[in-house]
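Only one protein chain is missing; all other protein chains are in place.
Let's look at subunit A:
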Amino acid sequence: MAVRALVTRKILRAAPLGFRGLQTFSLPDLPYDYGALEPAISGDIMQLHHQKHHQTYITNYNKALEQLDSAIAKGDASTAVKLQSAIKFNGGGHVNHSIFWKNLAPVREGGGEPPKGPLGWAIDSHFGSLDALIQKMNAEGAALQGSGWVWLGVDIDLKRLVVETTANQDPLVTKGPSLVPLLGIDVWEHAYYLQYKNVRPEYLKNIWKIMNWKYAGEVYEKECP
């Protein structure tokens, strides 16, 4: 299943907002069926998560961008600044979920297979073992109050792996400008509630069975050659 482009460019002459075309966004296809990640994550959750939650972030992000574009064109600084939280919420939601879908893979397509190569070695060297990394991420994910994400990232300046959490839909980069996400786990309740209810630790335990380490490794090798 081809991944549709994340971006569609509005044709210049149709754009109602000046000569710059405003890029708006559309929902990317999942690289697998909704049910393909079972039993770790149910098809119901995948469908709601993708078609409702992610789509809503995109819809609201596009709306905020149009309002921002208009405010900038008019020189309305106050409105431009006021829109920043909507941009961060919804744009962050779009960015984070786009990464999340690529972080997961059905078992038959390699989901759950441990990392090899440079990322595997970096994990062993920095955390001691893959298991230790997983324990750490699960502990931080379980302890996160409210809504947010737990990340495995790489600091491209220090050439170091990091485990971080972010609140709400804050992207990893809000924790450090040189941080690039390799894997993110959504710990908003919508990510697991229908299946796991209040037992977030169980969701965290099971999601590693469908973790797409191949994708994480590719990003790592690209950012830290």
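Here, contacts are C-beta pairs under 8 Å (C-beta built on N, C-alpha and C of every residue); 3 or more make two chains touch, one makes a residue touch a chain; residues count from 1.
Criterion: contacts and distances are computed from a predicted model.
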For the complex's missing chain, which UniProt name, "superoxide dismutase", "CASP-like protein", "AP-3 complex subunit delta-1" or "ETHYLENE RECEPTOR"? "superoxide dismutase"
Please identify which residue in A:48, A:80, A:139 or A:224 touches the non-displayed chain. A:48
Given A:22, A:87, A:156 or A:194, the residue that touches the chain left out of view is A:194
Among the options A:42, A:79, A:147 or A:178, which residue touches the chain absent from this view? A:147
Residues on subunit A that touch the omitted chain in the whole complex? 48, 52-53, 56, 85, 89, 145-148, 167-169, 188-190, 193-194, 197-198
